[in-house]
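A short worksheet on the structure shown next.
With one protein chain held back, the other chains of the complex are shown just where they sit.
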Amino acid sequence: MFLETVRSEGLAHLSYIFGDNGKAAVVDPRRDCDIYLDIASRHDACITHIFETHRNEDYLIGSKELADKTCAQIYHSKHLDFHYGNAVSEGNTFELEDIHLKIIETPGHTYESISISLTDKKFGKEPVAVFTGDALFIGDVGRTDFYPDRAEEVAGLLYDSIFQKLLPLGDQVILHPAHGAGSVCGSGMASREFSTLGYERMCNPALRKTRDEFITYKVNEHHYKPPYFSTMHTLNLEGPPLLKNLPKPLPLSVDDFEKAMKEGMVVLDVRSPEAFAGASIPGSIAIPLEMVSSFAGWFLPYDKPIGLVVDQYEQVEAAVRYLIRVGYDTISGYLEKGLRKWEVSGRKYETLPTIYAGEVKRRIQAKEDFTLLDVRSKEEFEKGHLPNAINIYVGELPHNLDKLPKDNRPMTVFCSTGRRSTIAASLLKKSGFERIEDWLGSMSACSAIGCPTGE
Amino acid sequence: MFLETVRSEGLAHLSYIFGDNGKAAVVDPRRDCDIYLDIASRHDACITHIFETHRNEDYLIGSKELADKTCAQIYHSKHLDFHYGNAVSEGNTFELEDIHLKIIETPGHTYESISISLTDKKFGKEPVAVFTGDALFIGDVGRTDFYPDRAEEVAGLLYDSIFQKLLPLGDQVILHPAHGAGSVCGSGMASREFSTLGYERMCNPALRKTRDEFITYKVNEHHYKPPYFSTMHTLNLEGPPLLKNLPKPLPLSVDDFEKAMKEGMVVLDVRSPEAFAGASIPGSIAIPLEMVSSFAGWFLPYDKPIGLVVDQYEQVEAAVRYLIRVGYDTISGYLEKGLRKWEVSGRKYETLPTIYAGEVKRRIQAKEDFTLLDVRSKEEFEKGHLPNAINIYVGELPHNLDKLPKDNRPMTVFCSTGRRSTIAASLLKKSGFERIEDWLGSMSACSAIGCPTGE
Amino acid sequence: MFLETVRSEGLAHLSYIFGDNGKAAVVDPRRDCDIYLDIASRHDACITHIFETHRNEDYLIGSKELADKTCAQIYHSKHLDFHYGNAVSEGNTFELEDIHLKIIETPGHTYESISISLTDKKFGKEPVAVFTGDALFIGDVGRTDFYPDRAEEVAGLLYDSIFQKLLPLGDQVILHPAHGAGSVCGSGMASREFSTLGYERMCNPALRKTRDEFITYKVNEHHYKPPYFSTMHTLNLEGPPLLKNLPKPLPLSVDDFEKAMKEGMVVLDVRSPEAFAGASIPGSIAIPLEMVSSFAGWFLPYDKPIGLVVDQYEQVEAAVRYLIRVGYDTISGYLEKGLRKWEVSGRKYETLPTIYAGEVKRRIQAKEDFTLLDVRSKEEFEKGHLPNAINIYVGELPHNLDKLPKDNRPMTVFCSTGRRSTIAASLLKKSGFERIEDWLGSMSACSAIGCPTGE
Partner (left out) sequence: MFLETVRSEGLAHLSYIFGDNGKAAVVDPRRDCDIYLDIASRHDACITHIFETHRNEDYLIGSKELADKTCAQIYHSKHLDFHYGNAVSEGNTFELEDIHLKIIETPGHTYESISISLTDKKFGKEPVAVFTGDALFIGDVGRTDFYPDRAEEVAGLLYDSIFQKLLPLGDQVILHPAHGAGSVCGSGMASREFSTLGYERMCNPALRKTRDEFITYKVNEHHYKPPYFSTMHTLNLEGPPLLKNLPKPLPLSVDDFEKAMKEGMVVLDVRSPEAFAGASIPGSIAIPLEMVSSFAGWFLPYDKPIGLVVDQYEQVEAAVRYLIRVGYDTISGYLEKGLRKWEVSGRKYETLPTIYAGEVKRRIQAKEDFTLLDVRSKEEFEKGHLPNAINIYVGELPHNLDKLPKDNRPMTVFCSTGRRSTIAASLLKKSGFERIEDWLGSMSACSAIGCPTGE
């Protein structure tokens, strides 16, 4: 019996493939699903079952794509009208040689969420593992803000799913959730990716509350809802379009790249914040590579082609995976390695001044006149921030530009470490703000050297 | 916080590397230790601690090798006089950023065996994982036959280690033992490589016994002790010789290979049983590639060079790893791909007739006169065997050739599936037996088609 | 400016990709064309031109497949009615930055064969390389037997193409033909894959003849024409079906594999001759992996699914490439690793006795009664053979079974080294011959030990 976890960086998405003696099942596959076929081949197994724990808002499910490449059946909850696959409900069971699987309905995050328990028939009837989707995470629980008019009801449902359905499986059960730390689906997750129901029962802060406390806590929790969530939701219900192959963007010459820009191509620069600061194409949007899946959906239109700026070819392949996972399938091409050819062509490029913590501290202490723009989430901001800092979450920046001062003072953009600030800085430059500074290091550097923080 | 399991096939050995925020620790590293450096690099971490749960008999520990390539310290029990590293004892603790480790003395398998519990300080004081070495496996417990004159004492020690030290850590604790299914260190292990203390408490057959039942069970258990165990033991106490690099055997021409054979080189054929049966070099020992670590130590001398016969170059690299893990460092070279050049040189090669279950059954039913040699373990044999079959365990065959009939009847060699039988067949041919047949499929095929089995 | 050779083992096919400053061209791409995209990416180049030197008989051209994945144009001769791409003729030129290409019509192998000369504009007007397709090889020239009723005419055309078109380009020109040693398109090719027009002029035996001698030599040359040649020819004219992706065969359980066999699946065993000899599925056809592209077309039907027998998964991927290159796109699946599961299922498997040169020699000298079947080509046979050996070329064996003795004597099958003999042995066993022996080593071993050869 084997079980492997497939991490999809960027989404902090966890999917699972397990099997026994030539048969295998996958839980919540991602759309670039070649990896499951590779793992199955390594174990000489045929993928026969695909389970979806719930509709998903933050990425496109890969089950149709994977089913197309195997002869597997897709299973999801009967409580939502998926236009493909097979409906299952509480208590349904599946057998893969010595593996016994059982469906457990665990609504709360969404109404149709299911969990799946795994029992090793060779060793008895106790389950040894459970796949919980977005119901129970390691160190946190799923968000419950998708039905705003029924917030208390769904928070209560989640509590009951955890306390009446999951925890009773036993302390010994290993927990396999659909997300790890860094996901937009919960902010308190542990960086540790291994846990058990017993450990969560004892140590997960969200589970140390009474039902009422839990509901109050969940109802007051704040999550951002990026615009692409509804696209994901819709496509996941219908079944995302089949890719068959990953798109393979071609290298574009500087001339062709510029021509495509003029015809509407959006430029996505996935290089490091430092490289973007050093030189970038005017009008490009910076999203450092590993953040593409989480942030593209806030800023990139679905109806325009995308042109990539990278340091090296490997980044193209990664960017393509990160983009198609959230439904961006029309990637026109990439500008040849880095910006070099653009630079030698004599074209204009821009630089983004960077600033370090000591200089920000000095300015604050010297009461110099400049704008501090904090693009962290409301939640992070409220835990501690710089005096006089303006807070607009990076994702909501495009719709809130009018809240920024229009004067000629420098505007220092920052977040927690200096990556979301780079995204924000690129958006501001694209919108015509001229005196933008990117604070690499941001609030973390601030804490390290003892900047003043206020309420 | 990351944690990765490194499986060493052939030994069914499991080692672990885990870390947090730039620091990492390794438990029971293998000797070809490049993989830990690679994983650490991937996590941007420096290996600072190496733990050995116990002296080992079945392979060479890689801690000295790994320490040589990092600046890590080695830690093992104070209850044995290791000639390197640092001694630890019950209750010692180590901190790697948010990871808290604690030494738990768990004697039984050996006197100096330790376990190490892992706590995530961010989430409280409960341990979330434990590394148990050869004390507690998934589905089984460690063997206790290394001190034959104190058999009951050590079995009792192991019981107490498990029930008084390990299980009290809590049902929620994830279990990380040093071996998985297929190891010579225990025969009842699950093929499943994930479990918890709670699950073992409930489902591990060895833990469903009283202390007295447990001791009786362990004392009556039978394990083979290959001759290389004492070599491993001695070298592990002293610290195995540093390899620095994996040996890189060179291709040998047919002439050079034959010349080396005449000068004493032992020929190890790691091809598949089918290929060995089809054609082989006279006098060669067959050990199918993935069985090399487990069986080389029974048959290969430590003071002679080894020459490999492979199908393709990748098998050379694997064979080298499997051999150096059990201390065979002098690998002269390999005969160029497969046997082809040997064949076209006009040299004699041998074939090994194979036989399938239906034919064996027919012969038995027809009461034909032939010898059935069962090379499975005594334990397997006793669970059910063919009428009139002789049982000599493959490992003990070289010293028991006089127990075999010297007549001219065919001798059908078999085991459970047809791999150990191929090893045995090669040994018998090398020893001059001429009418050897290899029964591919062996007892498994027998069961499938309904051969007669008796006592 | 870069130029890389892509070797397709099995076909001994050579294709080329070259380019300069962001643009690239490919000559005679194979059907699994991902490798050209990878090389182009590595050189940051876009493939803009694809050239076909001629229709091909021995494999499916990959130009349509490659064009589908780039925006390249396909070019081939105007003298044949290809149903896709663009027609070119003598003197047409193409520019890729500093590269200047010129079309040279070089009929003979086929009427529409073209060559392409390459000039580096930075260094003057002399060509530095030429792509000759199947007109001029290293150490040989293309076969001219495709228009049997105009044999002399086409041989003369080839002579003139070489002497009046190619050699006049200059001794300094590096030669890039479409095949290397081992191809079915010529038997005298050098194992060396680098040469120049000057070197060929001086050292190629076929070019040391007068025009008349050349024609006589070519007209009397003998080549086999496998049945699949006409399929290749037809599909190449129309444009082979688009694959988009390589087929990814799934692992089949023993039960499913046997069921598919009963429904008509052909079993192709690509393991080594030794492994096939040791144990094989009754009725399977053995073609050692690297020979699949050359020999599948003789024996496998195009209208039945194919099931693979392999030693390890990597062989599946290779076998798929080798099969689709000659148009076998319906590969059902593969039996899990090797024969092991078949063996343990208790099913019948067969062995193929092997024999070495010394034993054959002994039998001949002892005048024992047995049949010697030589499956080498007529040409090889005529250069020297064993007394009383029957010669039927392996490819023609299925249609000549009636020429074999039907008695009960052993039949020793051999070729030059023991690979084609394994193919032949599998075919004979499949056809019901029972006393087949495979002579691994064959005539090469024979020469090595001094067997008697006669006329």
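To keep things simple, chains are lettered A, B and C as they appear, and every chain counts its residues starting from 1.
Simple rule for what comes next: a residue touches a chain if its C-beta (ideal position, glycine included) is under 8 Å from a C-beta of that chain, and two chains touch if they have at least 3 such contacts.
Bear in mind the structure is a predicted one, so any value in this text is a computation, not a measurement.
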Residue of C:Asp145, C:Glu193, C:Asp329 or C:Glu396 in touch with the missing chain, whole complex considered: C:Glu193
Sole residue of C:Leu3, C:Leu237, C:Ala318 or C:Ile364 that reaches the chain not shown, by the stated touch rule: C:Leu3
Touching residue (missing chain; options B:Gly188, B:Pro251, B:Pro353 or B:Pro410): B:Pro251
Residue in contact with the excluded chain [from A:Tyr84, A:Tyr302 or A:Tyr356]: A:Tyr356
Touching residues on subunit B - with respect to the absent chain: 22, 37, 40-42, 44-46, 69-71, 244-245, 248, 250-253, 313, 316, 336-337
Subunit A residues touching the omitted chain (full complex): 271-279, 311, 338-340, 343-349, 351-354, 356-358, 417-418, 440-442, 444-449
Interface with the unshown chain - residue positions in subunit C: 1-3, 20, 120, 122-124, 126, 128-129, 139, 170-174, 190-199, 201-204
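Just so it is clear, only the chains that are shown with their structure count from here on.
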Same vs different contact residues, subunit A with subunit C, by half of numbers used: same
Far-end chain from subunit C, centres as C-alpha averages: A
Separation of subunit B from subunit C, taking each centre as the mean of its C-alpha atoms, in whole Å: 44
Centre-of-Cα separation between subunit C and subunit A, whole angstrom: 49
Residues of subunit A touching at least two other chains: none
